[in-house]
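Every protein chain of the complex appears in place save one, which is left out.
Chains: A, B and C, in written order; residue numbering restarts at 1 for each.
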Amino acid sequence: MLLDHLPALLVAVPLTGAALSFVAGHRRAPHVALVTAAAIVALAVALVARVLDAGPFRYAVGGWTAPLGIDLVADGASALFIVLTAIVGMGVTLYATAYFRTDDETAYGHGLFWTLWLFMWTSLNALFLTGDVFNVYVCLELVGISAVTLVTLSGGAEALRAGARYLYASMLGAMTYLLGVALLYASVGQLDMTILADTLTPDVTAATGLALMIAALVLKTALVPAHFWLPAAHGSAPSPVSAALSSLVVKGSYFVILRLMLYVIPVGYLGGTDVALGVLGSVAIVWGSVQALFQTRIKQLVAYSTVAQVGYLFLVFPLARLGADAFALAVTGVLVHAVSHGLAKAGLFLASGSLMSRFGHDRIDDMRGAARSAPVLTLTVALAGITMMGLPPSGGFGAKWLLVSSALAGGAWWWAAVLVAGGLLAAAYMFRLLAVLLADGDAVLGTPASAPRTEWVPLALAAAAVVLVAAVPLITDLASASNILIRAGVTP
Amino acid sequence: MDTIGSLIPTGMGALRFAVDDIAVPFLALFAFLWLVSGAHAWATTPARERGRLFAYYVPSAIGGVGVAVAADAISFYLCFALMALPAWGLITHTRSAESRRAGAVYLTLTVIGEALLLAALVLMATGGDSLLLSEMRAGAAASPHAALIVALLLGSISLKIGALPFSGILPLSYTYTPAGAASALAGASVKVGALAMIRLLPADAVGADWVSAVMLLGLITAFGAAVMGVLTTTPRAVLGYSSASQMGLVLIAGGVSLGDAGATALAHGAIVAFALHHGLAKSALVLGADVAAHAKGRERTVALCALALPALALVGAPFTSGFVAKYALKDAIHLLHGPVPEAVYALLPLTAIGTAALMLRLFVLIRRETVGDPLPARPPVAPWALVLAATAIATWVWPAEWNRHAIESVVSPDSLWTATWPALVAIAGWQAMRLIPAVVRRLDGVVVPGDVLVGLTALLGRFDDHPRSTQVAATPTSARVERLRTVLTATEGRLLAWTTASTILVLLAVVLVTLALS
Amino acid sequence: MTSYLIYVAGGALLYALGTYGLLARRHLIHKVISANLMGSGVFLILIGLGNRAEGGPDPVPQAMVLTGIVVTVALTALGLAIIKRYYSATGLTNLDDEPPAGERP
Partner (left out) sequence: MIAWVPVAVPALVGLITLMLGETRGRARNAVNLLGAIGSSAVVVSLVRSAYAGDTFTSRIPMLPGLTFGVSTDLLGLLFSAVATVLWGVTLVYAIGYMDHARDRARFFGFFAWCISAANGVALAEDPISLFIFYEVLSLTTYPLVVHNGTPEALAAGRKYLFYALGGGAALLVGVAWLASIAGPTPFTPGGALGAVAGRNNELRAIFALMVAGFGVKAALMPLHGWLPGAMVAPAPVSSLLHAVAVVKAGVFGIIRLVNELYGPELATSLGVATPLALLAAATILISSVIALRQDDLKRRLAYSTIAQLSYITLGTALCSPLAAAGAVAHLAHHAVMKITMFFTAGSVYETLHVKKVSQMPGVARRMPLTMISFAVAAFALAGIPPLAGFASKWLLAAGAAEDGSVWAVLVYVTSGALAIGYMVPVLTSALRPGKHAPAAGPESDPRMLWPIVAVAVLTVVFGLTAGLPGSPTHWAITAIAPSFGGWTP
């Protein structure tokens, strides 16, 4: 039965697509990518159905089981991230068909986008499915290599500079993570997460290793103060790439932290690390928002918004130690947040890209009157803004509600205050952008580099982030089917 | 839930009107005066201005007549407001700057008076759980807020009748108003204050010191307004202060009515008598002054002679309406004992001196006055004549307890003398003043209509004509925000520098490891 | 005193040197080499620790090191390619100086 091999297929199909697109030539590559994307969407939906139906399951690649082989693990959380990647990936692919439509074969990186993009997709799917801490390292590096290359795709000095910084940050992170794995293995002698979770005993070496791994992952997730590479990389990449980076790639490393902190590592094993992460998350929310508020270029604003939104993801760790109710609510809330932010941020980056190509520049203050000539894009910004502010009705609201409820259920109102303040700060920078777009003025729009048809893609993504609030019950079910909650024995 | 409780105004169906013993004299007086004054106003107003004048006059008249028969709180308040507010249009009819200022003052005080009245009505209604005026008044004495209710009512009434220090409201509202309308205001409108005393002021609700205080206020008003009136320079202003002075006497009766029930009945009689007497006489004076001012030669002399009748009535000369009314008042005061009522009783005849002086001043001013604005027709005589006739006979023929008693006992040598000597004193004093012409000249016009209230017009002017502009300009991004932006951006720039950033990262790893091991 | 500690100590030293280089050296190629030093350090640690177990060397660290080398090579190649492009686009060999303005995506 083909569906029994779903985890393997989710890695194999995009990998095949990547190879095919490379040999297909730049004219046919988009078609290959679209077919691949459609197939992945189907597979992702099938995976969700399977997980909801039968719960988490392990898949032994090539029939070799752990500890010798490398197991893939599909649970509710990984299915959720895979389906998010599939939806956003589909949108990015559709949008890119118009964005990268050029016949100039001398252009730097010409025709390479499709291969790199599908390759990155492959690595992301693998990352979400892997159940082995060393395999995580490999997947992270694969994601990193393709992401760095995608960032430099335009070949401009700024993009290259951003790419180089991204690469060095990647290397630093990779080596730190690997050192952590080495120490962990030296102590426990295991790499499989489930086995680790069962066998972890208090030990200095193991704790040091895990702390180093988490530090490395924090760097890859761009949590303040380790966010230094993100604004440049996400801001100067081609827009479809920015969308994928901001909405998916940071979630990849975050997903690993989530699994490590809440599944593998027992509560209190790492001392106050969880609270420290929450504090850093709060700092990220404030710092990222304030920086976003002061940006003058649109993609920089959106990139700093990612810095801020990533902060929310880390609030789950202190909330999770506040008791069973708080734990379940916080995990569900953070999953909803990851999905809604993924959808909204992708829509926002793609819309920014369209605005930039329409205007021929990226200066926010010179985009007055865009609402009149580009209503679809303005609406996209507005909808994405609503969910990022966490205002109802939107996925962001669902997430904020759950997280606030978790904080209140755990009696820790200060985290609720952080969440609420974060929403207000998000409103500040989003409405700064919206106000300019709605201002009176007749924008002289440049030649549209992307066909208006694809402007509906960001709108669809942003709208999906808004109507996500209706899908919260589904996400709740997926959260219940995640190993994290099953192991903790709680349901939201 | 089809029936709604007694406290809730149920649409127009809730408005209750009743013609009772109190309503009859007031209804007759108000209807008569509004009609007759209206006729005068119609005849003396140029056709193109009639629409504008009567747009205010008619609602005011409807309110003025309605208030007499209003039997519940809502209809009373409705008619009270309907009468008082459109009067603003009558006062400002000439559209001169002074009239506008007068209108503003009038409106301000009226509105305050209505607010006080409404507050009192609300408190009375909830205390007695009824909207009927008679029950509300009866229940007010038992209300925990009885003193407050009485204070609110007295405040409202004082504003209406021009008790000190608000006496200026009356001359202000007559001075610029066309004669017909002024007659209605002076004759009818002010008397609503008297009606309110009867309808609303509860008997036996507050202590004797309240009675004394109100009586004193009335007496001071009676004297003070007379003094101020003598010092003004237009006939209308004199008439206005004279009204205030006379209403001071009514206020004395109002004070008496606050006492026990026996005194209240007598006091109400006095109030009705005064309302009838003063309403008619004052209207006759206003109309007559207008007629006289526009007459020439012999006609003018005849008019001035006819004008003497209401003037004498106000002074309370024997066999005039004032004669009866003052007797009724004295009768009521006489019932009370204590230093203040006795003092008021003793001083009461002296008020007639002030009134007499006012009347003398009025005649002087009318004779001095040259013909004012050209009118489409000379003021008609018929309406005035009707009012004159009514002035002469009304208090004598009105079928009521108070005047039967007064008529039976009023004509005695003693009372005739009491009614006459103040006028003689006034005339003597007047003649004496001629010996010091310099002082008289200096005093002439010391008081402008509205006296202390004129200060209010200055205050109101700030709200009315050219209010200070409060336009708020769109705030530019302030320098402070700009500085903050610079600092934050610079900080972020330093954080982003590779060496700093990666060092921070290594430190972060160290911190996390430390935490993990702690 | 077992021999694996020597490997571990040497690896740690290499790792620290590499970290310092990655942080402090300005030249882009120096940074790539530093990163490789870090990698070598980790690999040494892995090998050393893998030797610690009784009953012969553990094969798993060996497999990890092999994989790690492949990954590091790929990263190094990509890094060098980007450095080359960056140098030809800006004439710069470090990240601290601002590239000439005007070129934006």
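Worth a mention:
Everything that follows uses one rule, which is that contacts are C-beta pairs under 8 Å (C-beta built on N, C-alpha and C of every residue); 3 or more make two chains touch, one makes a residue touch a chain.
Predicted model, so just to flag it, every value in this text is computed and none were measured.
All shown chains touched by the missing chain in the whole complex, by label: A, B. If you put the hidden chain back, the residue from B:Leu78, B:Leu307, B:Ala325 or B:Val447 that touches it is B:Leu78.
The chain that is not drawn here is touched, among residues A:His31, A:Arg101 or A:Arg372, by A:Arg372. Of the candidate positions A:Leu112, A:Ala416, A:Leu433 or A:Leu461, contact with the unshown chain belongs to A:Ala416. Touching the chain that is not shown, out of A:Ala49, A:Val275 or A:Leu424: A:Leu424 (per the contact rule at the top). Interface with the hidden chain, as seen from chain A, comprises residues 329, 332, 368-369, 371-372, 375, 386, 389, 391-393, 397-398, 400-402, 404-405, 408-409, 416-417, 420-421, 423-424, 427, 431, 434-435, 438-441, 469-470, 472-473, 476, 492. Within chain B, the residues in touch with the undisplayed chain are 1-15, 74, 77-78, 81, 85, 88, 92, 95, 100, 103-104, 107-108, 111-112, 114-116, 118-119, 122-123, 125-127, 144-145, 148, 463-472, 474-475.
Keep in mind that, in the parts below, only the chains that are shown with their structure count from here on.
Each chain gets one centre point, the mean of its Cα atoms, and the points for chain A and chain B are 77 Å apart.
A separation of 98 Å divides the Cα centre of chain B from that of chain C. The residues of chain C that reach two or more other chains are 19, 22, 95, listed in rising order. The multi-chain contact residues of chain B, meaning those touching 2 or more other chains, are 497-498, 502. Against chain B, the residues of chain A that register as touching in their complex are 165, 168-169, 172, 176, 204, 207-208, 210-212, 214-216, 218-219, 225-226, 228-229, 231-232, 269-273, 276, 287, 290-291, 294. Against chain C, the residues of chain B that register as touching in their complex are 497-499, 502-503, 506. The touching residues of chain C, when paired with chain B in their complex, are 19, 22-24, 95-96.
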